[in-house]
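Excluded from the complex is one protein chain; the other protein chains are retained at their positions.
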């Protein structure tokens, strides 16, 4: 996630408002336009090459879900926006992959822009992708940067029928999409939590500078998650309180559920942040403790041997008149003195609890 | 409490909303269904094997209290929910043991989800368990993860009669349950407070890395308590202001009392957090002080003996022409010089207050 | 104040709400019931042995002030509560000496619970005592844990007459009691401020671990003060805005004055907290500075003498062929070399500003 | 400003509310009563010995400004308060020089209490003085602790006429006084900002404990400023929104201007506080860096010479059978070995970037 932290393509500045430019890094992804059309009895699913092929879905009696993978196909999206009457400023936001999550009620349609967060098992990093959802009368359009999403189980439920989804309308479908995204935040947070707990042991046992780097990386991840997750609370709250005709009364309890989940995600996130701070404090303390240990070792050795060396130095002097040198047991007396000093020092250190 | 910090079973993601899955760790607990039915005159208490056995209580004239221990019996709970008309999203929350404490007014019934916190005397850790309370017209249903709770004294009061509880209705019973849970927060906080005070002495006297680990564990406990306790404030506030017909006017002053207690719990919690921070600062300072002491010892020894050793070294040189070596009292003069150096150093250190 | 920080007698948990238990530490204090009864013309003052003796005051034409010292006499207080119609939950709060300061408008009477804070000159510690004030129609009842309070000047003013107090009603009396308590917060804060300033010098000159302990004790005192003082702001605000018939219009400006004072107390408290943080930072910095000084001393000594000792060591070697040893002035040349090294080192340290 | 930080004369506690006592430190200042009386055509200025001499100004047709320097003359101020009908609680606040800045709308008159802050060029400290302004119908009374204020330019404008001030009424005069005080906050903050920037260099180059003391003194100044400035925001806001008849509609835009300035002052203050924190962090870091440098020096010297000394020590031993000692070039071989060790160490340190 590192390289995307402060993007918002500079080549946008100077352009008139409403200019459509894709600001993401996935130019080479292939465009894919797929759609569902369903009611309680039946459903149809298709993948079309041209955006114009989904235009008829707008006025069908059934609930329609159009999904676009690949935001670099600016002209196709512009055509879609034209047909469905989406304001150019909103299209600009949909294409600007650094857009802050937001919700806009345009009367005829609602626009919800969120971050879909996935844990990339390969490099142990979080992977964020912008998803925009347009909820109109009996249709939902979703925009993603690339293939692969968290909606597969929803598609499956539509195909299978049976559950609630085919009996409900477009508002329920939009709710399902948002719910799937918010549910994945829990997964992401759990993974970050696991990383934190792994790091914990390392910090306690061996606080090296690799642990420091990991702590810093985790901090970045948490900051990124926070940027993606916090605005969702306001979105969920506004959806819950919205008086838009597009949102049926039956959906309200589901929206409140999303709001609850968002609060819970934020709670977890803040707890993780507090734990991260605590872990960093522990890292610092452990580094200090290690230093203390090192210093104690040095001090013990130096304090014991420097005086002893001095005593040896005295009897290494070459004065002609040094009475002790001629004593019969001078040497052994000095050895005894040294042993005494040594033992005294050891007792001193034991008392100080340095040993 | 460690292993539950960031749970929310991942196998939930992808399931349609309202899917009932128990996410706790107590699969092996035995299900127990017990019930009270009482009015001012008499009461009956029973423990039944099948959930269907308590269904008649719904429409009895008396106040009914159904208590379920063991949330893994998903099918039984689903049946209960069906009979009492509890929304599937709420049942999902009741079974999801990582649910954030919350309160939902569904018109016909209120649902309150709380964390019951107990201090586990064995391992000195806090033990948290989710309790959900459904307050309907003349009945209360409570869900717990396992047997053993803080409600025993309430059961006793129902059995004994005499007090207020038998004269009051289901709303008072629900209040009593919530009150018992909130009252136990004080016990938990007092225990944490005691641990903090024990740690205090250890930090002041012997700030080793065991103390550091304890400080970190306490921080975790405080973070956990905060997650459980903070949302209760909002719940108590909403209960207090609720205009639900389920809550009688007489109960209002009791609910305000719970709100007051919650504020007090939060006050204590925040004070504990401030004290924890203060204690951690003191730990760091004491580690620094210890290091200072170690360094002073080293410096004193080295500063005294290194110069003396140098002097001894000079007269250990083997030059043929060293006049001092032949002096009669050269040796004693040098010993005197060394003593002088020694005393000078000692005075210097006394002045610096290092001794 | 140390031992009371996290009390709330555990033996309360499990009791039905409204059970009266005194939770303080002053069981052995003697109960004292005293009362004033006054109007503009005259006043009477008495001390009675039985609580029943003050019951007639309730319906007298004059303003009555009943003061109870000693909360352990639970039965007497229960009788009083019964006669004056005080709700049992409130009586419970009055007896629970760890009650958070609060204000409750019960229609017929107001209940205000505050902490009276006094500075104990003997041990330099703050002393906190719970005071509860019941303001009814033409009577005020005050509850204290023990004799000795900050109300003596109010009694004196009632006795002397002349001032405003005898011309005003019970609401003014209640205001005077609260005002006296809030005024004493200033005294307590000033004392803490003085302690902080005394500590300041000590931290600057001799940052030992005694100073650290004092810093920690001050932090505790500030946390305790905060717990006692912050809730008073809300109480004062609610009193100011109260529409209770018990509070006359003339009193409003006095209540606003109390609110202003409370804000000022909180301002002072927060400033003290900021200064405490600043002082702690300074303590840490000074410890670091001292360590730096110690290290410099060691480094200077070692850096000067270790190379010199090495030189002496070289000429202490016993090789048979060491030309310098036989030189006429070899010894003096080496001494000169050593002096040169010494001077060079000194210049180096001067340049580094270590000397 | 040091000695006034936590004052609020203790001899006030116990006095009935509304007792007038001057709590400042300027008892010996001489009382001065001066007044202006002006309309568009003419003005008169006088200095009178007795407070009674200004009483007639109350009912004159012109705008009157009465200024009192010296708050210790309690009896004079009491007389003034009596004649102009100022509430005794307000007079108490005016005399209490530790009053928090506040604004009170009493219907007939407004009372604004502020801190006038001046930079004392002599000792580089901030000097704070309480100024109280009473705005009545066509008169303004200002109270100051001593002569010398920031109002001289206003007096000059009244004398010169020509500008807006003579055409406007008392509300504009009051605005001018407040504006002059707020404008001086900028001067005070700029000076503190300059001190901070001076300190910056010192901290970067030579982080001694003098710099630490200066940092702490600056923190005190900032805390003091904060106490004086923050409440002004609320005052300005309430003035702006006030519906008092004393404040004309034309004045509103000026009051909004004061509000804007106050916000800007607070912005600057908070920025200064952030910079102070940053500077303190830098101080700590620099102390650590210096310590690192000291330790490196010690380590380099010790690491080079201790092994060399050991080698010399070996050949200083007096064993009878040490073959090397008799070698022809033994001495030079050992010297060579030592030079090799020395060079090896230097390369090692270069690699570690310690040199």
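Here the chain labels run A, B, C and D in written order, and each chain numbers its own residues starting at 1.
The rule is simple: a contact is a pair of C-beta atoms (placed from the backbone, for glycine too) under 8 Å apart; a residue touches a chain by one contact, two chains touch by 3 or more.
In this text the structure is predicted, and so the values were computed from the model without any measurement.
Which of A:83, A:100 or A:353 touches the hidden chain is settled by the complete complex: it is A:100. Among D:48, D:204 or D:343, only D:204 touches the chain that is left out of the view.
In the complete assembly, the contact with the undisplayed chain comes from D:187, out of D:187, D:337 or D:355. For chain D, the residues in touch with the chain missing from this view are 150, 152-153, 157, 163-165, 176, 179-180, 183-184, 186-187, 189-190, 193-194, 204, 253-254, 256-257, 260, 263-264, 267-268, 271-272, 274-275, 278-279, 281-282, 284-286, 288-289, 291-292, 295-296, 298-299, 302-303, 306-307, 309-310, 313-314, 316-322, 353-354. Hidden from this view is one chain, which touches chain A at 5-8, 10, 12-18, 87, 89, 93, 98-100, 102, 104, 206, 208-209, 212-213, 216, 219-220, 223, 226-227, 280, 283-284, 287-288, 290-291, 294-295, 297-298, 301-302, 305-306, 308-309, 312-313, 315-318, 322, 324-331, 334-335.
One rule holds in what follows: only the chains that are shown with their structure count from here on.
Steps from chain B to chain C, taking the shortest chain of touch contacts, total 1.
Note: Cα superposition of chain B onto chain D, rotation of 145 degrees, nearest 5.
Residues touching across the chain C and chain D pair largely diverge in numbering: under half of the numbers involved belong to both copies. Of all chains, the one whose Cα centroid sits at the greatest distance from that of chain C is A. The distance from the centre of chain C to the centre of chain D, with each centre set as the mean of the Cα atoms, comes to 26 Å. A separation of 42 Å divides the Cα centre of chain A from that of chain C. Residue numbers of chain A whose C-beta contacts span two or more other chains: 316. Shown here, the protein chains touch in a chain-like sequence that does not close on itself.
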